[in-house]
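Left out: one protein chain. Kept in place: all the others.
After this line comes subunit A, so read on.
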Amino acid sequence: MDEIVRFENVGLRYGAGAETLADLNFTLYPGSFYFLTGASGAGKTSLLKLLYLSQRPSRGIIKLFGEDAVTMPRERLPGFRRRIGVVFQDFRLVPHLSAFDNIALPLRVAGVREKDLEVPVAEMLEWVGLGDRTSARPATLSGGEQQRVAIARAVIGRPEILVADEPTGNVDPDMAIRLLQLFEALNTLGTTIVVATHDIHLLSKIPGAQMMRLEKGMLADPTGSLRHPPLPNDQQQ
């Protein structure tokens, strides 16, 4: 199987401090589902930033869609970013735009015509249960609703990789399950999913998902052999 992401001896250092991430070696494959776990401060968000091209590593090689993302000219990065959907931990919705406009943003940035985006955005709003909050601004939405808008924005462009940082952190357990089902459905369609979470109960909800565990900026298994999380009791043989 072709790889979609490959990290080789990747390290990340902010300023002159110690390395936040060190010696990361792993490969992600298209159509796979990955959980990224680890304690707070282990470096999950930093690793995701490298994945969604918000940061360049201090050292090492990152191959993304078969190309070197570290030495890639800056002008080419936007095209690559459009192939990656991101759910930020703090949502990062544009405060003066409606839920509709926030969700439509990636399509507009990509140059999709207005008449071609109305239906998919409306469907996405329905799908995340916000069909009646089309015009609502983020400030008038609850934390859970904002999170759903953020998720809808991340998936509306059918990204090849979806990166989600604690996507279920602000939603109730039922909504968390629904969101994971959304991710699973996208995964079935071929999107590679990377979900950072510290909620160990989620890990067993996606059969076949693989797990990366970060400890103090390093992968718990430095060989890059990703482990499968334990299956739920009713699925164990």
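Quick note on the criterion: contacts are C-beta pairs under 8 Å (C-beta built on N, C-alpha and C of every residue); 3 or more make two chains touch, one makes a residue touch a chain; residues count from 1.
By definition in this document, contacts and distances are computed from a predicted model.
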Per UniProt, the name of the complex member that is left out, chosen from "ABC transporter permease", "Sodium:solute symporter family protein", "Cell division protein" or "histidine kinase": "Cell division protein"
Touching residue (missing chain; options A:3, A:23 or A:101): A:101
Hidden partner chain, touching residue among A:13, A:59 or A:92: A:92
Touching residues on subunit A - with respect to the absent chain: 52-56, 74-75, 77-82, 86, 92-94, 96-97, 101, 104-106, 108-110, 114, 153
